[in-house]
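Only one protein chain is missing from this complex, and each of the others stays in its spot.
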Amino acid sequence: MEYTDVVMENFTCPKHVGEIEDANGVGQVGSPACGDIMKIFLKINGDGVIEDASFKTFGCGAAVASSSMATDMIIGKTIEEAGKFKNSDVVDALGGLPAEKIHCSVLAAEAIQAAIEDYHKNKA
Amino acid sequence: MEYTDVVMENFTCPKHVGEIEDANGVGQVGSPACGDIMKIFLKINGDGVIEDASFKTFGCGAAVASSSMATDMIIGKTIEEAGKFKNSDVVDALGGLPAEKIHCSVLAAEAIQAAIEDYHKNKA
Amino acid sequence: MKRIYLDHAATTPVDPAVVETMLPFFTEYFGNPSSVYTEGRGVKKSIEAARLQIAKAINADPREIYFTGSGSEADNWAIKGIAMKNQAKGKHIITSTIEHHAVLHTCEYLEKQGFEVTYLPVDEDGLISLDDLRNAIRKDTILVTIMFANNEIGTVEPIKEIGEIVKEKGIIFHTDAVQALGNIPVDVKDLNVDLLSISAHKIYGPKGIGALFIRKGVPIDNLIHGGAQERKKRAGTENTAEIVAFGKAAEMATEHLAENAAHMKKLRDLLIKGVMDNIPQVRLNGHPEKRLPGNANFCFDYIEGESILLSLDIIGIAGSSGSACTSGSLDPSHVLLAIGLPAGVAHGSLRLTIGKHTTAEDINYVVDNLIQIIERLRKMSPINADCPIDDAVFDKAAHHHH
Partner (left out) sequence: MKRIYLDHAATTPVDPAVVETMLPFFTEYFGNPSSVYTEGRGVKKSIEAARLQIAKAINADPREIYFTGSGSEADNWAIKGIAMKNQAKGKHIITSTIEHHAVLHTCEYLEKQGFEVTYLPVDEDGLISLDDLRNAIRKDTILVTIMFANNEIGTVEPIKEIGEIVKEKGIIFHTDAVQALGNIPVDVKDLNVDLLSISAHKIYGPKGIGALFIRKGVPIDNLIHGGAQERKKRAGTENTAEIVAFGKAAEMATEHLAENAAHMKKLRDLLIKGVMDNIPQVRLNGHPEKRLPGNANFCFDYIEGESILLSLDIIGIAGSSGSACTSGSLDPSHVLLAIGLPAGVAHGSLRLTIGKHTTAEDINYVVDNLIQIIERLRKMSPINADCPIDDAVFDKAAHHHH
């Protein structure tokens, strides 16, 4: 297994680790049995723009790096834009992932969608 | 496969190679299909003593060495003594033979017996 | 950066003395050992000398040692060879749930070919129960294969007792001693084993060479058919250089067994104490006493193993999570599941295995850093003691078993 430098950077110095106290969208996917849990926190403003995002992740290097990269990428986006966010966006930004680790990027994308859903639910 | 020095000596400089013109006992055993033929020539005098012996052999190093050693050992013996000559005598004199080559010493002993038989037949 | 290698159970560096022994066989003594000529005969002798060294290391007769291309091949040969040869007598095999994959996957393959396999469970320390074994034995049982020492958690099985039970029933007994050799005494006469697998690269020899001990008279089919090498039991031009190296490594391992084991045990205990005393919510896997002298295996709650490994690697420490040959796989270790850990916990395992050159300094460095790494990763984790999320999920490990 070989991680790119970008993956290693995002693993060793992940951006946006932790919880956002006043998050209004929180999504969590995965299970410890499968070896990965990702929890994404979003703070979305009145214009539907993601002002801040953060994560907590139980998982391998790729899971942590994917979380870090994904949260970093969606900050500043509208929830509409973020709704179109795909796992391949994370993979590309990380400069690639080993085949058996692609599912980590999928989890990250899913966690974001879950957080957006949560936001919609909270608003409704 | 490993030959003793005595085997190698008897292979490189075999004693008693060739035919005895006036042999009165000749024995041959083996077959080319099996990879060994030994032909032993004996010259036996009136007192039943083996005055001379020689051989011609088609076969491996052990076959040649066994022939050389066997002929050398029976020269000077009476045909009675030679009649008791066993393959283990050759093996011992050669300082041993590899397991898969023991049959060469058997052939040598058999060839001598065949030559003695031939001598008896000729006399009769 | 100085690197600290703590994955000796995965593989060991080749000892320089072993390399030296091996070198002339590549270029100078390269002859085919089956040949008649000088080049071949000398090499043949060296192979037989190595066979004797191996035999001595496990108290066998040299004619009972057959070289293979790996420990895995030895395991495959033992199990398939016995199964195929003795199938007329029965098609039942007994093994355990914590065997190396070389044993487990071979047994699973045989199941597809119509054999029946009983996988004995282990207790929370990784020990099989002798009663379970007795109960599992059937009239058609032809083979029992139980590993000597486990590669992940280090637990040492009661091989001698198993051997006695099995021998009484006239069943053939194989043990995978790949992890045992060089760490604990291995004596085939004392142990009542009929077949025993070993591998050079676990004892400071090269990779790609192993051996199978086959007690004289044990009926077994070949696994690799062909030329008459290894007394017609294992075909292929002899891997002369590595055979000679294996011999040397085995001799050194035997000679320094007590001394190496004592050294490793001391450092292992230092490591275990350091971790257990300083890191909360940690579990030592494997039997507390009946374990390999160099093996320490921990589970850290709420974090995942690979992220620990990566963090260690970055600061120069090489360890492992699960067994080396399954890393890259997403399933948690079958051994940790077998000792009863939930899959979520099993994912957080770290195996550190000590070698003859490891120092106390190394261990202290590792402990100090591990404390920080675990803390950092736990801070990043969405689960913790207060928020274990979904315990149901935590236990939902069923689909990972096989």
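First chain written, first letter: the chains are A, B and C, and each begins at residue 1.
By our rule, a residue touches a chain if its C-beta (ideal position, glycine included) is under 8 Å from a C-beta of that chain, and two chains touch if they have at least 3 such contacts.
Here the structure is a predicted model, which is why all the values come from computation and not from measurement.
Novice: Specify the residue from the set C:101, C:167, C:290 or C:376 that touches the hidden chain.
Specialist: Spelled out, the listed residue whose C-beta touches the missing chain is C:101.
Novice: Thinking of the whole complex, not just what is shown, which of B:11, B:85 or B:119 touches the missing chain?
Specialist: Residue touching the chain left out of view: B:11.
Novice: In the full complex, which residues of chain B touch the absent chain?
Specialist: Those residues of chain B that touch the unshown chain are 1, 3, 8, 11-12, 14, 17-18, 28, 31-39, 56-61, 63-64, 100, 103.
Novice: Touching residues of chain C against the unshown chain: what are they?
Specialist: Residues of chain C in touch with the missing chain: 3, 5, 7, 10-14, 16, 18-19, 22-23, 26-28, 30-32, 34-40, 68-73, 75-76, 84, 100-103, 105-106, 108-109, 113, 199, 201, 206-209, 221-229, 235-242, 306, 309-310, 312-313, 317-321, 323-329.
Convention: only the chains that are shown with their structure count from here on.
Novice: Mind checking the centre-to-centre distance between chain A and chain B? Centres are C-alpha means, answer in whole Å.
Specialist: About 91 Å separates the centre of chain A from that of chain B.
Novice: Taking the mean of the CA coordinates per chain, how far is chain A from chain C in Å?
Specialist: Result: the chain centres lie 39 Å from each other.
Novice: Just the number, please: Cα centre separation of chain B and chain C in whole Å.
Specialist: That gives a centre separation of 56 Å.
Novice: Tell me, which residues of chain C touch at least two other chains?
Specialist: none
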